[in-house]
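Every protein chain but one is kept in place in this view of the complex.
When the chains are written out, they are named A, B and C in that same order, and each has its own residue count from 1.
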Amino acid sequence: MRGFGMYSVDNVGWIEKDRPECGPLDAIIRPTIIAPCSSDIHVAHGGSGPKENVILGHEAVGIVDEVGSYVRRFKPGDLVAVPCVTPNWLSRGVQNFRSFSHDQGPSGSFKFVGQKDGVMAEYFHVNQADPNLAHIHPGVAPEAALMTVDMMSTGFHGVELADVGIGEKVVVLGIGPVGLMAIAAAALRGASQIIAVGTRPAAVRVAHEYGASDIISYHDGPLDEQVKAMTRGKGVHKVIVAGGGPEAFAQAIRMTRPNGVISNVNFFDISDKIAITPLDWGLGMGDKDIRGSFCPGGGKRIQRLINMIEYGRIDPTRMISHRFHGFDAIPEAFALMDQKAPDLIKPVVYLD
Amino acid sequence: MRGFGMYSVDNVGWIEKDRPECGPLDAIIRPTIIAPCSSDIHVAHGGSGPKENVILGHEAVGIVDEVGSYVRRFKPGDLVAVPCVTPNWLSRGVQNFRSFSHDQGPSGSFKFVGQKDGVMAEYFHVNQADPNLAHIHPGVAPEAALMTVDMMSTGFHGVELADVGIGEKVVVLGIGPVGLMAIAAAALRGASQIIAVGTRPAAVRVAHEYGASDIISYHDGPLDEQVKAMTRGKGVHKVIVAGGGPEAFAQAIRMTRPNGVISNVNFFDISDKIAITPLDWGLGMGDKDIRGSFCPGGGKRIQRLINMIEYGRIDPTRMISHRFHGFDAIPEAFALMDQKAPDLIKPVVYLD
Amino acid sequence: MRGFGMYSVDNVGWIEKDRPECGPLDAIIRPTIIAPCSSDIHVAHGGSGPKENVILGHEAVGIVDEVGSYVRRFKPGDLVAVPCVTPNWLSRGVQNFRSFSHDQGPSGSFKFVGQKDGVMAEYFHVNQADPNLAHIHPGVAPEAALMTVDMMSTGFHGVELADVGIGEKVVVLGIGPVGLMAIAAAALRGASQIIAVGTRPAAVRVAHEYGASDIISYHDGPLDEQVKAMTRGKGVHKVIVAGGGPEAFAQAIRMTRPNGVISNVNFFDISDKIAITPLDWGLGMGDKDIRGSFCPGGGKRIQRLINMIEYGRIDPTRMISHRFHGFDAIPEAFALMDQKAPDLIKPVVYLD
Partner (left out) sequence: MRGFGMYSVDNVGWIEKDRPECGPLDAIIRPTIIAPCSSDIHVAHGGSGPKENVILGHEAVGIVDEVGSYVRRFKPGDLVAVPCVTPNWLSRGVQNFRSFSHDQGPSGSFKFVGQKDGVMAEYFHVNQADPNLAHIHPGVAPEAALMTVDMMSTGFHGVELADVGIGEKVVVLGIGPVGLMAIAAAALRGASQIIAVGTRPAAVRVAHEYGASDIISYHDGPLDEQVKAMTRGKGVHKVIVAGGGPEAFAQAIRMTRPNGVISNVNFFDISDKIAITPLDWGLGMGDKDIRGSFCPGGGKRIQRLINMIEYGRIDPTRMISHRFHGFDAIPEAFALMDQKAPDLIKPVVYLD
């Protein structure tokens, strides 16, 4: 079968591979819509080391093509959303009440691209279909469901991790797709003022639609000073970090009130130097939690997000800025993501 | 000064009293808008015992008329919202991380009517002004702020107490003002399906506006059976009890899934007999929490709710079904509440 | 193979069955020590309906005899503790952050006796060995490890469910093995005063050893009055219900302070009538949570409890009041449990 991936660092293209094999608990999916993600780009450029000959992509909806003999909830022909994080539920790492993301080591529940081929292929493999897939109900647009598997799940998680409460003031750093979903989630958790940080015009417009009350820019001075000026000198209760580097992170700590949370769902580079300035952190005693977490895994999570779409609580398709058609359009969509076109938010590719 | 209250059980009218005195930490408020509440009616009919010669009312916004010598945040002339629950912050009962409602014994933080005269008067007393009052920002309608002091705070609290999570399914029992605010809060905490229980047409319409996806009626059979039929036999994750008696409460337990919560913010009568049927409660092991709590107290809570109005997250004035003008209209508004007019949701009285 | 079980209600004895078959994720265990539990007795007398021809028992340690082809962490010959609750980790019911007990419906994670044969046999079956078994480290006595699989896990869970905090006052209803472990756990979570309720002398002595500061009896008047007399009229922060019927439960609510928790890990009968008296429950607004939960499942839980034994934090073998030897002694141990001998706390049977 054919897939789009990386031959080696900075070298992407079509790859020919065997159709993956289906274990007794697993499923083989034929994707119908996929979306490239900035972390695919990151990997392609060597961000997670010198990978070779691996199919990219971890955001897909599709049709179940085959299931293992122990699978009960899914059958060939079912339309499903595939979480980008698919834990091994038989591992010890999921037996806790905080996250299912680290099944067998840090972020071990992330299988696509990292541990096996990704979803930009004619077929791809999903471990443990029963716990990890989610049905797409009739009445929910598949492209909307596609937005749940990473962007919506991760952005919402940032807000849940920050424990945003009724009436709280929130900053969201970054207005890429994850940041936009964090804005929507902050509004959906009852925030009052939501200050988003970013500049790209297309994203700024959608940020307002999702509930941002103010948009500020890195270009207009230190973020913490801008935020304090907008909050009578107090700063905010919660900051969701969905973009920006170490400098913005330091400013995030500075703009957070005591008893607040800095909640990171952003990917840091191994070479980044994140620093906590004691004065900003109450000399170690300021009750400003610094949390950082990974997109939650499993089918139930995605099912609940799909339910939100079904009941009209959110329309994540507002983020879709570019639509491509046909398997052959994958490279173009990927290139668009790589070049960060000015009007880009999120591209999707309809495969059939 | 003049106030509207009860001479004795079932006997209400104008009462002449001295203007209350202001302690050094306290404030005297001249109310500008008040709202009768069903619990005022309850008290007037002897629901909390044989009270005599007490001014009723616990929902007000107004102008600060006088402050004690230790008050720092408020001064005469300030427009304020007055929480219906005003804890004694110097008590031991507030030193916990669950609720500030029980300052010196159960529900001890509720001062109006229960422990002293209420707000339906030319002037009323507020203990500890600094921690207990909230400024109403310019740009927030005072009548909107009035809705925060009990209805919105209590209804939202029911949802917070239930710990409603992203994508969860929720039932709200009752579509009086507290139930309506619980519906709004469920939507604002990210619920997917919200099933409300009630019949009064005016309230049904507003329930839909606040986010109810379905409305069911007590008249159409056992609620748990209706709810299960609407949720593929599973029931819901959370039930907010904002109305209904013991029978509805039993049905609430029955319609809740394991790991769910039944969250009560409803007032039960001393004579009610609440029963838990073991089979409905997993024989004691079903992980269905039964919680019951009181409207949270303090100025910061109300400030945060006012912030939500300021940033356009909710418009609680949709609940206001009747508007009266002038101090002399209080008895009429009270009578309307007492008679439960079919089109009634919430009446308010503008005093000046 | 031979097992001890019930032919029908009130009719127990040896049963001959085929050795169970091992699925690809599963294990077959040869038990080396088992302990009868009062819930086995309950089942034998028809407490969970008219079962027939089922092997009893759900507390065992033993030797792995066979594992399925997908099992990685365990191999034949390993000495293991077997949790009495062994969830299906591939179910949707475990994908939450509150409990893993309800995998496919209420208490669905409890497999032994309820859904298949129990452990009082030459061999028994464990579903999903990797997530569900726990190694017994050298240096931990197998009979100590045996205490973790239900008694210690359930008793500790009652205290965790109650969220017992530093310096809080706690009542434990019942001083059977679960109650004794709740006493130990309350001390191990930092409680100050621990009042236990019970009368049997052997258990009273052990209750003191595990940390009970006071023991009171049902015979000396209403429990809530006794508890209030011992706490300057205030009652306690938390009550763990590990015994007693509906009447004691009502007293438990009464003796709990606002912001407290009544935490039930006791089995109620379908015919029990549990009532909440509004006055005791703050008229529905007293912030007294009523929780009821099931023994947590999975191997990691049991591993952590075994770690506590290994590091000398607790010695659960003080509960073992009777030791029997040989497979043929099972009926005698079972009968002892059934008759509730006065000096009985917990019997164990060494099978080899």
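Throughout what follows, contacts are C-beta pairs under 8 Å (C-beta built on N, C-alpha and C of every residue); 3 or more make two chains touch, one makes a residue touch a chain.
Everything numeric here is computed off the predicted structure, so don't read it as measured data.
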Residue among A:Ala141, A:Ile276, A:Ile320 or A:Ala341 touching the omitted chain: A:Ile276
Option touching the unshown chain, where B:Thr86, B:Gln128, B:Ser192 or B:Ser293 are the choices: B:Gln128
For chain C, residues in touch with the removed chain: 156, 160, 165-169, 185, 187-194, 213, 303-305, 307-308, 310-313
For chain B, the residues touching the chain missing from this view: 24-25, 70, 73, 89-92, 94-98, 100, 128, 130-131, 298-301
On chain A, residues whose C-beta touches the chain left out of the figure: 93, 96, 98-99, 101-102, 105-107, 241, 258-259, 264-279, 281-294
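Here, only the chains that are shown with their structure count from here on.
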When chain A is superposed on chain C by its C-alpha atoms, the rotation angle in degrees, nearest 5: 180
Computed distance of Cα centres, chain B from chain A, in Å: 38
Sites on chain B at which at least two other chains make contact: none
